[in-house]
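This report concerns only the one structure given below.
Only a part of the assembly is drawn; its chains keep their places, and the rest are absent.
Chain naming follows the written order as A and B, and within any one chain the residues start at number 1.
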Amino acid sequence: MFDIKNFIQKDKFAQSAGITLIEASQGTAKAEMTLDEKHMNGLGVAHGGAVFTLADLAFAAAANSYGTAAMAINISISYIKAVKSGTLTAIAEEESKNHKLSNYTVRVYDESHEPVALFKGLAYRKKDKI
Amino acid sequence: MFDIKNFIQKDKFAQSAGITLIEASQGTAKAEMTLDEKHMNGLGVAHGGAVFTLADLAFAAAANSYGTAAMAINISISYIKAVKSGTLTAIAEEESKNHKLSNYTVRVYDESHEPVALFKGLAYRKKDKI
């Protein structure tokens, strides 16, 4: 069975970015990240890498939520709105899944529920249990 | 004039990921990141978000190297090889540039110069000086 807490606890990079995995099941997932000084880029707004990492965690949790390993092979992200503070939420939804590949859309929102980034992830599905 | 050291020193997220900007000029850039425990994902390999952040820094440095501000609007990344240790190098090259938009390819290599990720970034160019 897929164990959310275990999944996130082993992920050192997401942990150091302060990302919390709220839920993950059957191809969907939700994650949050509260912005502070460490997420900023040189322009004083949330770093594209930080926003990507939040969306990527929701994607990975959704893709792995069936209990078999899936690895990211391609991701496309569009940045929509620059944000400076508050909590960002990422929601992952499954678009398709066959025995080899699965596709997910992840939307990142700010506290006003305005879109911050649109992320599309393609995963390669292994047969290995997690 | 574009000041590399200033650019990276203000970038808290890239700094905390241990990324070093080696050079940046006229639409090109090179950055490095030595992998350690903090870059790992739940599977014990370099996190997709860490590899993305390295490539993104090289992209941002190249796109901003003319001294006018450019912001990422779309990025596509393909993950090619999982890596566990060593120093990763990202090389950004300019594919096109007009007064509004510019495109960059960033290739991330491991220490054996094998490709780790292929990153394509599209930037929106502002008129503001950095």
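One rule holds in what follows: a residue touches a chain if its C-beta (ideal position, glycine included) is under 8 Å from a C-beta of that chain, and two chains touch if they have at least 3 such contacts.
Note that this is a predicted model, so its numbers are computed, not measured.
Here 2 copies are displayed; the structure file describes the full homo-oligomeric complex as 4 copies.
Basically, only the chains that are shown with their structure count from here on.
Rounded to whole angstrom units, the spacing between the C-alpha centres of chain A and chain B is 20. Within the complex, the chain B residues that touch chain A are 7-8, 10-14, 16-17, 37-44, 47-50, 52-53, 56-57, 60, 69, 71-79, 82.
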